[in-house]
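Structure below; questions to follow.
Every protein chain except one is present and positioned as in the full complex.
Moving on, here comes chain A:
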Amino acid sequence: MLTYIIRRVLILIPMAFAICFLVYLGLELTPGDAVSHMINPDALGSMNADQLEALRQSLGLGQPFYVRFWAWFTNLIQGNFGYSMNGGVPIGSIIATRLPATLELAAVALVFSTVLGCLLGVVSALSRGSRTDNVLTVIGMLGVSIPEFFFGLVAILVFALNLGWFPVGGRSMPGYMTLWDRLPHLVLPSLVLSIMLTAGVMRYARSSMLDALSRDFIKTARSKGIPEWRVNLLHGFRVALTPVVVLIGFRLPVLIGGSVIIEQVFQWPGIGNEFISAVRSQDYPVVMTIALLSVMAVLLASLIVDILTAVIDPRVRLGE
């Protein structure tokens, strides 16, 4: 198993390289470049083409894109993330300020949705066909099918604007930085993000649980005269858990990459929000770094899922 993990981690490097290259290529193909966003439009009118070209050259933008990509990548390997082209802030410090916000939001939502989703899914499966099950099914379908920005806007309208219970957006008021002060800011975005995740986990847990309960070994377990809770949870849920873990595992990258839409709607100063503004201004070092982080998060999450699956299901053997 250890060799398997080491091999998987080593595979991350070429994969990350390939994916970064594709992102870089995509960025190159979009019209305009960073220079057109750097200079204020009034000043731009008074500059001549030579000056602009000189600026491009000084930033290294005149070179072919693969040369620039290689330069960026070699810098990265040396631990140098580079600087934002907008304002020259070191990207390392951008990540350092943005990542905690994203982690905070995503962790709350992931934990909440995992616990609640599994619970409701199991309840739903055990009471199949009952009113509880029907109500949960309808809520689940709504949660899965209504886009999250809509939930976000409704939540802002109702709870922030009309009722005034929570702030409209942002992560904190200036000057108030303790967790307790920030808590009201966290409620709406984490709730909206949780609704989406919970609905998915619940639907998945329900069908997986129903599948497990229809298997032969449930009858065997019952024939041993053990209590129903043990039949349902130890024999049913334990087997139903594998696909649910896969689903949850593939949501782990949200922790790093952030939920772009929710962070936009609530003006949450996280990675997702930063990513959008970086793409808009073609700030390629920032875009590339965030893309790289997301790629790493996805690849690591799939590794974690594989390991967890092997832990839960003894039939799964890694690396053979």
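Throughout what follows, a contact is a pair of C-beta atoms (placed from the backbone, for glycine too) under 8 Å apart; a residue touches a chain by one contact, two chains touch by 3 or more; residues count from 1.
The criterion applied here is as follows: contacts and distances are computed from a predicted model.
Participant: Under which of the names "Aspartyl/glutamyl-tRNA(Asn/Gln) amidotransferase subunit B", "Peptide ABC transporter ATP-binding protein", "Succinate dehydrogenase / fumarate reductase flavoprotein subunit" or "3-oxoacyl-ACP synthase" is the non-displayed chain listed in UniProt?
Facilitator: "Peptide ABC transporter ATP-binding protein"
Participant: Give the residue, chosen from A:70, A:150, A:165 or A:217, that touches the chain omitted from the document.
Facilitator: Considering the complete complex, A:217 is the one touching the chain left out.
Participant: Out of A:98, A:235 or A:251, which is the one that touches the chain we can't see?
Facilitator: A:235
Participant: If the missing chain were put back, which residues of chain A would it touch?
Facilitator: 215-217, 219-228, 230, 234-235, 238-239, 312-315
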